[in-house]
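Showing subunit A:
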Amino acid sequence: MTEPVFYHWMVAPVVIPLVAAMCCLLAGKSLLSVRRLLGLGGITASLAAAIYMFVMAWDGTIFTYGLGEWPMPYGIVFVLDRLSATMVLLTNVLALFAYLYGLSGDDEEGAFFHFLFLMQITGINGAFLTGDMFNLFVFFEILLLTAYVLAVYGGGADRLKGGMRYVFLNLIGSALFLIGVGVLYGITGTLNMADMAVKAAQVGPGDAMMLKAGAFLMMVVFSMKAAIFPLYFWLPKAYASVTAPVAAIYAIMTKVGVYALIRTTILIFGDDRGFVTGLLDDYLLPLALLTLVMGTIGVAAARSLRLMVAYMVIASVGTILVGVGLYTPDGLSGSLYYMVHSTLISAGLFLLADMILNERGGSKDRLEPGPVMPNIVLLGMTFMIAMIIAAGLPPMSGFLGKVFILSAAADTRWHELAWIVMLTGSFFTLVAAARAGSMLFWKTNTAPAGERTRAQRYLPVAGILLVLLLWVGFAGPISEHMDRTAAQAFETSNYIQAVMGGGQ
Partner candidate 1 sequence: MLEWANIIAIVMMTLSLLMNMWRMAAGPRTLDRVVALDTMYINAIALIILFEIYLDSVLYFEAALLIAMMGFVGTVALSKYFLRGDIIE
Partner candidate 2 sequence: MTMLLIVLLPFLAIGPVWFAARFSRNASFYVAATTTGLGLGLLASLVPEVMAGNVFVDSWPWIERIGLNIAFRMDGLAMLFCILILGIGLMVVIYAKFYLTEDDPIGPFYAMLMTFMGAMLGVVTSENLLLLAMFWELTSISSFLLIGYWRHLPAARQGARLALMITGSGGLFLLAGVLLLQEITGSLELSVVLASGPQILDHDLYWAALICVLMGAFTKSAQFPFHFWLPNAMTAPTPVSAYLHSATMVKAGVFLLARLHPAMSGSPEWFFLVTGAGLTTLAFAAYVALFKHDLKGLLAYSTISHLGIITACLGMSTKWATIAAVFHIMNHAAFKASLFMSAGIVDHECGTRDARLLSGLRHSMPITFGLATLGALAMGGAPFFNGFLSKEMFFKEAYTLSQAHPYWPDAEYWAWIFPVVATVGGLFSVAYSVRFIHDVFFGPEAHDLPKHPHDPPFGMWLPVAILVAVCVVVGVVPMYTAESFLYATASPVTGYDMPEALHLHWWHGLVPELYMTLVAIAAGIGVYTQWKKIAAIGDKLPTIVGKDFFESFIEMLIEGARALDRLVDNQSLQRYMAYTISFATLAGFMAYIEEGWQSGTGVQTPASLVSLVPVILLIAGAFMTDFFQRKRLVSLIFMSVVGLIVSLMFIYFSAPDLGLTQISVEVVTVLLLLLALFVLPQWNPVESGWLRRSRDILVAASAGIGVGALAWGVMTRQQQTIADYYLAESLPKGGGTNVVNVILVDFRGFDTMGEVSVLALASVGIIVMLTGKKPLYPNQVMPFPEERFPLMLTSVTRVLVPTALLVAFYIFMRGHNLPGGGFIAGLVAVVALAMQFVASGLDWTKGRFKLDLVRLSAIGVLLAVGTGLAAFVWGRPFLTSGMLHLHPPGIGEVHIASAMAFDTGVFLVVVGSLVLIIRRLSRYQQTMEVQDKAGGNE
């Protein structure tokens, strides 16, 4: 875009939930229905904006929005391309489902659920939209701080323990982020990502080491958010102990890290970037495979359903990054397809695990013989379908996503390794899923069961499964869209042109 573009809807996914969140604070503790209305309204409006943005970005235009109308690269900028539009849309769809589930009772456990939830969306949406390194830090702070609080939301020693781990490890991450941004700024003299890409390419040999060090530190930070080996340890306990709707929205959190990795390693540290060309070309894929291995080991070793799902999140991050780590449009496209799938299905599984937990009374979600659930048939069916999707069995989205990545890995130097690890991983997930299913639904004892799940709780889960079924049914056009998205992401010159060209 050569002309400055002032499309105010570009800030809508950030401003709407933020304002709604603050209004929730104003509403105070007593007006539950008002807060629910604010939450629902905020999320729906943000979703509407996200859909609109997705449509706008469909034809490949890159929109930029300079906050405060400062010329580039001096002001903060929001950038909307297909990739960020897809991520924002995914976030808001997921948020709606998670929130709807939360409305069925979890939001009554404390006064600030709606506020926190809306802030969470604010942070995530902002992180996907911003085109500025430091602004990314700010949104990371928003989403992380919210996540810290949500981690302990609802109380209990388990949550506090998992939450503390989450807080401490991610605080280190934040510190590293600051150091990394500082170094990058010190060397490139800019914070704007597009500008940084240009400047990084020009860095001379005398500054190469510093630039690289800053870059690597940023990669560590993003890898930590994405939960890559050996930086994923904050995840399992925290994810397994939080309230269900929170766990569901957490499913997108690792993807923020993945997104940041994709964006920075392709845009700033991608092709033709002088000393930081292909920064992670040799490192990301092996680490992704290790993550996949460790995640799968966790899945096999897990003794409770939610812990198992949490490790599935880690394994899925590994799978996604295998595709990303190939650094080919095909690989990225497959990863994006898989990413949407894995985000939604992990969220769905967390919600489902919560329903199972509630129906199993004292046995909770531990993978041991338990009482016959009051709703065993319906839950069992749902669980089976969800697990088939999650474990990557045909004909579901997980399978297709994996096939995309597998076929992208063919003909590359990672061919054998990636295939063997991914397929073995699938096998173990299959084994674990079958064990879990037969333990939860088949191996029953006579202990007293819990409450029957209210019908409205099925709604979000059914919604997620429906979206995923559509994800399979329309896999053709969707994968083509992902192809275009990936191609656009690799066309970094367009991105730079859109950002730097506008507003001058």
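Just so it is clear, a contact is a pair of C-beta atoms (placed from the backbone, for glycine too) under 8 Å apart; a residue touches a chain by one contact, two chains touch by 3 or more; residues count from 1.
Here is how the candidates were picked: all candidates are chains of the complex that A comes from, given by their letters.
Every value quoted in this text rests on a predicted model; they were computed, and no experiment measured them.
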{"item": "Of 1 or 2, the one touching subunit A somewhere in this complex", "value": "2"}
{"item": "Candidate 2 contact footprint on subunit A (complex, rising order)", "value": "6, 8, 11, 15, 18-19, 22-23, 25-26, 28, 65-70, 73-76, 110, 112, 115-116, 119, 122, 126, 134-135, 138-139, 141-142, 145-146, 148-149, 152-153, 155, 164-165, 168-169, 172-173, 176, 179, 182-183, 185-192, 205-217, 219-220, 224, 230-231, 233-234, 236-237, 275, 294, 297-298, 300-301, 330, 333, 377, 384, 388, 393-395, 399-400, 403-404, 406-407, 410-411, 419, 423, 426-428, 430-431, 434-435, 438, 441-443, 475-476, 479-480, 483"}
